[in-house]
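Below you will find the structure I want to go over with you.
The full complex has more chains than appear here; those shown keep their coordinates.
Chain nomenclature is as follows: A and B, assigned in order of appearance, with residue numbering initiated at 1 for each chain independently.
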Amino acid sequence: MTTFVNLLELEALAKPRLPIAVFDYFAGGAHDEITLGANRHAYDAIALRPRVLVDVSHRDLSTTLLGATLAFPVLVAPMALQRMAHTDGELATARAVTSLKTLLTVSTLSSVTAEDIRAACALAPWFQIYVHQDRALTEAMLARVSACGYGALVLTVDTPVLGRRERDVRNTFQPPPGVAFANMMAGKGAATTGSSDKDSALAMYFAARHDASVTWKDLAWLRRVCPLPLVLKGVMRGDDAKRAADHGVDAVIVSNHGGRQLDTAVPTIRALPEVAEAAGSRMPVLVDGGVRRGTDVLKALALGARAVLVGRPVLWGLALDGEAGVARVLTTLRDELDIAMALCGCASVADIERDLVVT
Amino acid sequence: MTTFVNLLELEALAKPRLPIAVFDYFAGGAHDEITLGANRHAYDAIALRPRVLVDVSHRDLSTTLLGATLAFPVLVAPMALQRMAHTDGELATARAVTSLKTLLTVSTLSSVTAEDIRAACALAPWFQIYVHQDRALTEAMLARVSACGYGALVLTVDTPVLGRRERDVRNTFQPPPGVAFANMMAGKGAATTGSSDKDSALAMYFAARHDASVTWKDLAWLRRVCPLPLVLKGVMRGDDAKRAADHGVDAVIVSNHGGRQLDTAVPTIRALPEVAEAAGSRMPVLVDGGVRRGTDVLKALALGARAVLVGRPVLWGLALDGEAGVARVLTTLRDELDIAMALCGCASVADIERDLVVT
């Protein structure tokens, strides 16, 4: 097994294990990758003001989220086609998440079926969806998701069209043979979609099928066809967060899609405070993008997040060592958070207050 | 044809296609090229706050400008001597602009005559002028411009004297054989002007002929000898914008001449808000300098511009592939704007509001 000390060194370790087009698909962002980089660097620019002489001999990292209890406030973000990273794909990720007693979010574009992933999880995972122009297709998917016991529906709202990821354009990225969108109906999967020498397969898939007309009004339809709690992923503004709460949304995720959609979008950790303030106590707020250190998690919680989602490092761990690699990624982040809390004088996540950080 | 994915890579692609002195003339700026670089970087420092769950299934990028309708809010900036980039010169640029249904601004110092360029355009182009010490010469030029159907007059106001472009000084830049200022009268063109081994030909031309005494009072004379709408290019301050509106100017362009005149002049996108505020609804404001991404166009519109002008990338596209190269440059920028609008929740340019950006 490849050893690693922290999550920041993972990308370089994983790179030689993957075809370059796959690596680029996972690692890359939109356009100049300014938001991709800024998501990360924004954390380093936030300083901590540790509190001393607090009894931190026992730390409790657990948190609750839509009724579930997580051992620590870190979820795995929805990421497509994980079998490109490791033959076990989403199943390995699900098992690692389960072993660490935290929560998985599953991508609509997973390379293992939603049912199989669900079966690998103890805690009910969340299912991420896009709305297709063919609403019947979406409804069918939602029916499956409800049926097999997912815990929440995560509607991605930052992707009315697909961001231009230039690495994928240059690579004319396509999933490698044998890896497909497992949740698509027969004859509608990736294998039959959008091969081209001019653009990425994903871009063509989106252009052909995705519905860019979805608005707040469609949330009522979603709730009607799917009884699960509804989470919006990609909310970056206080006014949209307020609107979400007004529409009875159960949680929002501050996300810019890991810098893969709108380049120069504000870094998520900088958007978090206004979203958290707008949400108030009406719904929990989560954040993703750039989380690599336990101190990042602590900063996000101090700035109003209930939990964070981690993405790419999970893929790198998966590429390096399957389930064990993912487990080590999550363990590392958990243990770093544990130390960070101790060093900040926080015995539980409830102790992580706003005045621990200077922005 | 040379392929390219974005406008930022064009300069490096075009460089080997051009004599170094021509490349330097096009690419360079005044003195230390601080404003040249800052124009660009200032855009990257502006962050976007995307709005979600808006119906953006159909986007309308069109705008109107002095009565004309443009398919998207990007004009081509006035640039001299385009036959240095490609044998078709300004004609190729004009045809590309026409095919994209947007608007061309033509330089006084064009290497094809104003009449021939006009004939290549569908939408009436704008004509950029400097005022010569010999006012009769200027009046003759204005008469030609009015006669052949230009849509507006663009008076450059940031060039009472020519900025010191050290690349041109070092190269003792002169237009290559066969490329001349086509609009000059016989015997007064570039070929007979200012060859020297000590300074650039353009610098000598300016020193000899240009009128540095032009003031607001001269606008009345301009209006009298030329009935076209009058646009001022190079307005960088709110007080000057107000003065322009008070003098009945029809539009202003926030411009520092692409960093070619006064080095360390404030980046245009930072000057834009005060100019737009001063202009209010009295006249439209445009901006040029550093626009390379669709998000840049969106940011400019959010900060008060009606449209932007793009310069150097057009020259690089021209150098690479003539009309087709220019068309691809404009198409790329248009398509990026289209995606940026979708991702920001804007179905039309009217939806691009101030609160989409954080400066």
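Just so it is clear, a residue touches a chain if its C-beta (ideal position, glycine included) is under 8 Å from a C-beta of that chain, and two chains touch if they have at least 3 such contacts.
Fair warning: this is a prediction, and the values are worked out from it, not measured in the lab.
Asker: In this structure file, how many copies does the full complex comprise, given 2 in place?
Answerer: Copies in the complete complex: 4.
Assume only the chains that are shown with their structure count from here on.
Asker: For the sequence-identical pair subunit A and subunit B, determine the rotation angle of the Cα superposition and round it to the nearest 5 degrees.
Answerer: 90
Asker: Mind checking the centre-to-centre distance between subunit A and subunit B? Centres are C-alpha means, answer in whole Å.
Answerer: Centre-to-centre distance between subunit A and subunit B: 43 Å.
Asker: Can you list the residues on subunit A that touch subunit B in the complex?
Answerer: Touch list, subunit A to subunit B: 31-32, 34, 38, 157-158, 160-161, 163-164, 166, 169-170, 211-216, 218-219, 232, 234-237, 239-240, 243, 256, 261-267, 270-271.
Asker: Can you tell me which positions in subunit B touch subunit A when the two form their complex?
Answerer: 5-6, 8, 43-44, 46-57, 293, 295, 336, 339-340, 342-345, 358
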